[in-house]
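Showing subunit A:
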Amino acid sequence: MNGSRELILGRVRDALGDAGEAEALPPRAYRRQGTLEPAARIELLCERIGDYQAQVRRVGAAELAVAIGEAFAAEGAARVCVPGGIPPQWRPEGVELVVDAPLTLEELDGVDGVLTGCTLAIAETGTIVLSAGPAEGRRALTLVPDLHVCVVGEDQVVETVPEAMAPLAKLVRAERRPITFISGPSATSDIELSRVEGVHGPRRLIVLIVNKELQ
Partner candidate 1 sequence: MSGARGGPQPGDGAMNAAMRPFPAAAGEALRDTRLRANLAGATHTIREKRNRVVAEVPDWPQLREAGRAIKVEVLAHLDTYLEAFEQAVTDAGGHVHWAPDAAAANQVVLDVARAHQVSEIVKVKSLTTDEIGLNDALAAGGVHAIETDLAELILQLDGDWSSHILVPAIHLNRTEIRDLFRATIADPSLGDDPRELAEASRRYLRERFLTARMAVSGANFGVADSGTVCVVESEGNGRMCTTLPPVLVTILGIEKLVPTFGDLEVFLQLLPRSSTGERMNPYTSLWTGVTPGDGPQEFHVVLLDGGRTRVLADQVGRQALHCIRCSACLNVCPVYSRTGGHAYGSIYPGPIGAILTPQLYGIEAAPTLPFASSLCGACYEVCPVMIDIPSVLLHLREKAVAAGAKPGERLAMKAVSWIFGGRRRFAAAARLGRLGQRPLVRRGRIVRLPAPLAAWTRTRDLRPLSSESFRDWWERRR
Partner candidate 2 sequence: MRVALFITCIGDAVTPEVGRATVAVLERLGHEVSFPAEQTCCGQMHINSGYRAEADRLGERFMEVFDGCEVIVSPSSSCVGTMRELHPALRGRLFELSELLVHKLGVTDVGASFPHSVVYHPTCHSLRVTNVGDAPLQLLRAVAGLELVELPDARECCGFGGTFAIKNADTSTAMVIDKCAAIVSTGASVVTAVDSSCLLQIGGRLSREGAEVRTMHLAEILAHAASG
């Protein structure tokens, strides 16, 4: 094994030769900051999430629990799993919440949906980003159930991809958190490039955007 390592590194060095031709540092002339006002940024996020055939709703913090309950009820979901760290004020009436304590995969496959928060959302691409935080849970949680309801605080929304990367880099460096970008429900275009929403990941994604700081 060690021999292979030295072999490959040796080949690399031979290939590069003496040429330490260091180009200047990569230019970063692309946009690293958005320009939209907060209201327009949220509008953009809603529009872009909608483009992926996900449902998106804006709710006030006071109605959040009700909105969550309605979202699950409308999809016929009675038993829903949640990560251990969701805020108590999210808990809806009329839906059985199963805390991931953790659940086995079989148990996870048996629930009707999952409720989580997120780390941030990217308006321009309609993306929500999870990083296994207390209100987000481990990765399998948002993967195995067929319905994902995700709560996004308006203050968690950035406009561009570069604005999302700096905070994520910190989480990765400090805590090695796994990160998942979610842009709409799972989809495939493998057959004649015609897009079908819903393959192996959750087939339905509902994003609730809350207009007041969470927690």
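In this section, contacts are C-beta pairs under 8 Å (C-beta built on N, C-alpha and C of every residue); 3 or more make two chains touch, one makes a residue touch a chain; residues count from 1.
A word on the picks: all candidates are chains of the complex that A comes from, given by their letters.
Note that the structure is a prediction, hence the values are computed from the model and not measured.
Engineer: Out of 1 or 2, which chain touches subunit A when the complex is considered as a whole?
Structural biologist: The touching one is 1.
Engineer: Show me the residue ranges of subunit A that touch candidate 1 in the complex, using the header's touch definition.
Structural biologist: Per the stated touch rule, the residues are 1, 4-5, 7-9, 11-16, 19-23, 25-31, 48, 51-52, 102, 105-106, 109, 122, 124-127, 132, 138-140, 143-144, 161-162, 164-166, 168-169, 172-173, 176-194, 196, 198-202.
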